[in-house]
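Every protein chain but one is kept in place in this view of the complex.
Up next is subunit A:
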Amino acid sequence: MGLSSATTTAATPEGVQLCIFDLRRGQNEGQELDKIIFFFPADLPFSAQFSVIGLSEGLIAFTRIFSPEAACDAIEAERHSHVFYEAEPDIWMVMVVEKNKEFEPIWRSDALRKVLKEVHSLFVMFHGSIRALLDKDPGGGLTRSHLYHFIMDYLGDFLVGKKLLLPSFRDSLKERGTVQMLTVGREAAIEVQSLVRVLESCAGNMPCHSLVLFQDLLVSTTLSPDDTVNLFAYAVLRLTPRALSSGVSSWSYLRKGATSHVSSSSSFACPGSIPEQLHGSLGDKSSQVVRPLQPDKWSKGKDGFLVSDIWGADTSTGTSATPTVFLHQTEERMYLCAHQHKSLTLIFLLPVSSVLKGDQGVSAVKQQVLENVSLKLLKVEEKLSKGWGGENAYHVSGYRYLLADGDRNVSRASPPGKVTTLTKGSLLALSKVREEVDLEKSRAKSDNAGHEKELEISIRAKNNAWVIARVTRGKELYMVLEKANETLLYASDAVEKFSNRYRTFPSMLQLVAHYMNFRFAFLGSLVITMR
């Protein structure tokens, strides 16, 4: 993390700006600077920063004249798209991206908004809400410092070379903010269930939540859907075996720029590049700032537990301090422990309030886990590995698809390696269709909450590909068929066949019957409702 490298790459990646501002701050003239609590690129002249924030603020106020309940979502200009997200009341995140010269619809604003949403959710999971931080820190210095490191670390994952590769039309068959599930057989499911039970028993009387991942796929969760999404995202970014050996390319959407991030992000997110003149107090406090997304900070200990010095060291024992996270649902602070055996990652959360003696108490539970769970872990890992079909396990030949359940935040898609075979024309058409569906969904949502949008669109594009979207009861299916016959009936047939194929996936329906919590039993039911 040398300063020297920071200066060479200090030139910010072209065409992307991201800012966070608080409408409650800087109300008086001359104090406008106070509004800005994050700006990327930080070295942009203030006048330019003000220009972005001024326009955003102006349009938020303007659109409220007509739409008081939902202020500005997006600005489309000839050369830029501005995407708005009100992360917390009066705290706005705005991302500005440049369009290409052909004015192709390369950006889908919902996809970009999900990036904003993800980074905010992750931030809140570790640091609590921005508003709460600002209330404790009226000057805002500490909050800015937290946000700066957190978001820069997060953006680092998108960095490829000197360019930020944000989700574009090429990522239309991915859904950020969702969990990808491993399909398991009945026996394996029972094994997993018993593993989770044993794990819970290790915590004694304490309520204990857990999350089990195989590779970058979720096997089991006892958390609420929102918390599952956040923790799953963090795990895939930093904890799973792939994340730990971050040089390896990943097929998960969450690790888009992973191939190059080791080398590049270190300079990109270097603390030395914080313009200290920007926010005076920031420099002194940066040492206290915890950076949960700092790359390459996690490693696997001898006992299989993952350790990191991100949260500092416990002075009494000399071991690393246990990280804590806020649960979205209960707003409770939890200790986060992760144990890994080969491809299997076991994450469990213990309430801070229930653990006596802090880290020592956690260590005691960890010890219990090692003693009671290890054997089961071996067995489950073996079983899942045997049944695991590899990266292309969920490929359906001839199809490029995305299935997403917006209510449960679960998705499954064609492997990225397969999606790259699609032509640009098909992907652009798909992106456009998704944009249309996004609009329809948001309208249906604001019209009446009870009524879910039902929609089916099949388009034969200029390049003869079929681009298909189906929305049924909150579930969405997107599909591209490139080597398809020209008749519409052929295309509908192909969709039917796809649904059938999904039904015959090993144990897909047993999954429905046996899945613990029955929470993520959506895929089977999706297939049924789509038919």
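One rule holds for everything that comes next: a residue touches a chain if its C-beta (ideal position, glycine included) is under 8 Å from a C-beta of that chain, and two chains touch if they have at least 3 such contacts; residues count from 1.
As a convention for this text, contacts and distances are computed from a predicted model.
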With one chain of the assembly withheld, which option in "Vacuolar fusion protein MON1 homolog", "Growth hormone-regulated TBC protein 1", "Probable cytosolic iron-sulfur protein assembly protein CIAO1" or "Nucleolar protein 11" matches that chain's UniProt protein name? "Vacuolar fusion protein MON1 homolog"
Please identify which residue in A:L59, A:L165 or A:L244 touches the non-displayed chain. A:L59
Residues from subunit A at the interface with the omitted partner, ascending: 51, 54-55, 58-59, 62-67, 69-80, 102-105, 109, 425, 428-429, 432-433, 436, 439-440, 442-443, 446, 453-462, 464, 487-489, 492
